[in-house]
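Report on the structure given below.
Note that this complex is displayed minus one protein chain, with the remaining chains in position.
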Amino acid sequence: MKASNSFPYNCRKLMRVFALAPSIGLLFFVSASAQKKNSCVDCHSQIEGTLSEPVRLSKGDVHDSRGISCVDCHRGDASSDDMAVAMNRKKGFIGKPRSSDIPGLCGRCHSDATFMKAFNPSLRVDQEREYSTSVHGKLLKSGEQKVATCVSCHGEHGIRAVIDPQSKVYALNVAETCAACHAKSDYMKSFKIPNDQYDKYRTSVHARTLYEKQDLSAPTCNDCHGNHGAAPPGLASVANVCGQCHVRQAGLFQSSPHKTVFGLMQVGECVQCHSNHGIQAPNDELLGVGDKSACTQCHSEGDSGHAAAKKMRERIDEISASISGANEILDRAERSGMEVSKPRFDLNEAKDALTQSRVLVHAFSPAEIDKIIDSGVDVSNKSYEAGGAALNELSFRRKGLAGSLFFILFLAVLIYLKVRQLESRQQTLQNES
Amino acid sequence: MTNDSGNEAHRGINKCSKCPNDIEIKQQDPPSGRRRFLNYLLGTAFGATAAAIFYPILKFITPPHIIEAAQNSVTAGKLSELALNSGKIFKFGNKPGILVRSASGELKAFSAVCTHLDCIVQYQPEKKQIWCACHNGQYNLNGQNVGGPPPRPLEEYVVNMRGEEIVVSKA
Partner (left out) sequence: MKAETLTLWLDERLNLTSIAQLARKKEIPLHRHSIWYYFGGMTLFLFGIQVGTGILLLLYYRPSAETAFESVQFIVTEVQFGWLIRSVHSWSANLMIATLFIHMFSVYFMRAYRPPREITWLTGVFLLLLAVGFGFSGYLLPWNKLAFFATKVGTEIAGVVPLVGKPTLRFLRGGDEVTGATLTRFFGFHVAVLPAITTAVVVTHLILVQMHGMSIPAGLEGKPVKKMKFFPSFFLRDLIGWVLAIGALAALAAIFPWELGEKADAFAPAPAGIRPEWYFLFMFQTLKMIPAKVLSFDGEVLGILAFGIGGLLWFVLPFLDNPAKPRRRMLFKTVGVIVVVYIVALTIIGFVS
């Protein structure tokens, strides 16, 4: 190709490019506009009001950015500017779909594994099937129109991926999305279910963790109820659901006597004591036989459960008091200037034991928690002793100080006396001279 | 206080004839009883105070039981005390650490403070992973958070052997 470096050849090559330029340019122009002529967007963007909303929302829409546009759901003909042609129902155009048709409409693509693989191989394709098992899905099938369908939660236009913080189904937004229906008492009047779930949830420890600490691992509606197959867990399966995170408590519960009893009595596991939506951070009052306790809902004076509850509470109060006692004395020692970081560190082991014993409560057997409480109290006592030793050392120092001060002051006085004596002698000597 | 010719009024200031210089050796008066007593007390008080000062100093310079301040490395235990596929909690400065001896004998050490809500993690021999009992957080043997709520891996420490002793230090 050596010849290509020579001047006249280059010139010709360049000329060829220049000649082609306009045609190439035209091609680009044509293809750009034929980047799908979208008459839907062309017209609807010009209409004021709600009809132009879909166009505005399409920016950032997860479908639109992958080349899936209006006609892929609504059918019709986007190449024609003539409304009669573009929106011809006889030719298959679907305007606003009926609620009952929506799951199928979305499912046309989203349940097709082969189709979805081209876009996101790891996305699930069973949402439609799951939905049909949900309360929403079942009601929809029975003809109820006032239920949530795909678009109620995901939106219809301007749909965003779940991990997008602007998505209606992003972890921090899920509860609000559900509450959009479930918290409205007039809307939900015909369905005989309570509408305080959202309000209760917002007071819960889970909500506080999620919204205030921004800890996205905290549960919101879908973590317990499921998203597409949304349904309240059966009474006998609550422990499994809570147990996804609270593994130990669930495991202990399921081997405890309460499991069968709760099943027989048709009492909700976990929620009977901890409630379902407004779950508060549990404190020790929940255990035992006081008025705030959960145990007395079923157990009364005289039965073994009552005694067990009382015993467990007593033991937990014991270690709790032991730890605060140790903390208090260590605080006193520290305020007096003594260094007590090691006993404080060791006290953590006792705090750990307390946490563990609170978990072990879910076995509902005092024997289970005895061992760990005993070791915790032991550690706590050792820290308490260390605090006491620090205070004793302080008192020893002060006694030592008092003793030394005695000698020091004594010495000072004696020196003074010596001075007086020496000077009086000098005086005497002087007088004699 | 100079003197020359043994003036008796000065009471006993003698000139030493042997000395080339004019050194006067003052002969002390026989001390009176009171003076003697005062001197005795003074000496005792000085002694006591000196003791009160030198005793702590002596104790101070004697090496204490623990000879060094807690530093960036600790002895986490003996190799013989740690079975294969087991873990142990140890104290690293002010914080707990976890020492793991894997099934293949490899030693690993991490901070034992769970990155979710600060519970203390433990080793699960059946699953060969590190687990947090509070909310089912799971970490693999590289300290990476592989399951549950923990948002970050566990801080890894460097493990070395000093004879039989396992020494853990900050990375």
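All chains are identified by letter, namely A and B, in their written order; residue positions are counted from 1 within each chain.
Methods note: contacts are C-beta pairs under 8 Å (C-beta built on N, C-alpha and C of every residue); 3 or more make two chains touch, one makes a residue touch a chain.
None of the values given here were measured: they were computed from a predicted structure.
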| item | value |
| --- | --- |
| Selected from A:D112, A:D126, A:D164 or A:E423 as touching the chain missing from the view | A:E423 |
| Hidden partner interface residues of subunit A, rising order | 336-339, 341-342, 397-398, 400-401, 404-405, 408-409, 411-412, 415-416, 418-419, 422-423 |
| Contact set of subunit B toward the excluded chain (per top definition) | 1, 21, 23, 25, 49, 53, 56-57, 59-62, 64-66, 68-72 |
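As a working rule, only the chains that are shown with their structure count from here on.
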| item | value |
| --- | --- |
| Centre-to-centre distance between subunit B and subunit A (centres being mean Cα positions), rounded to whole Å | 44 |
| Of all residues in subunit A, those that touch subunit B in their complex | 215, 217-218, 244-248, 341, 345, 348, 352, 355-356, 359, 403-404, 407-408, 410-411, 414-415, 417-418, 421, 432-433 |
| Partner subunit A, residues of subunit B touching it in the complex | 9-10, 35, 38-39, 41-42, 45-46, 48-49, 52, 91, 94, 96, 116, 119-120, 133-136, 148-151 |
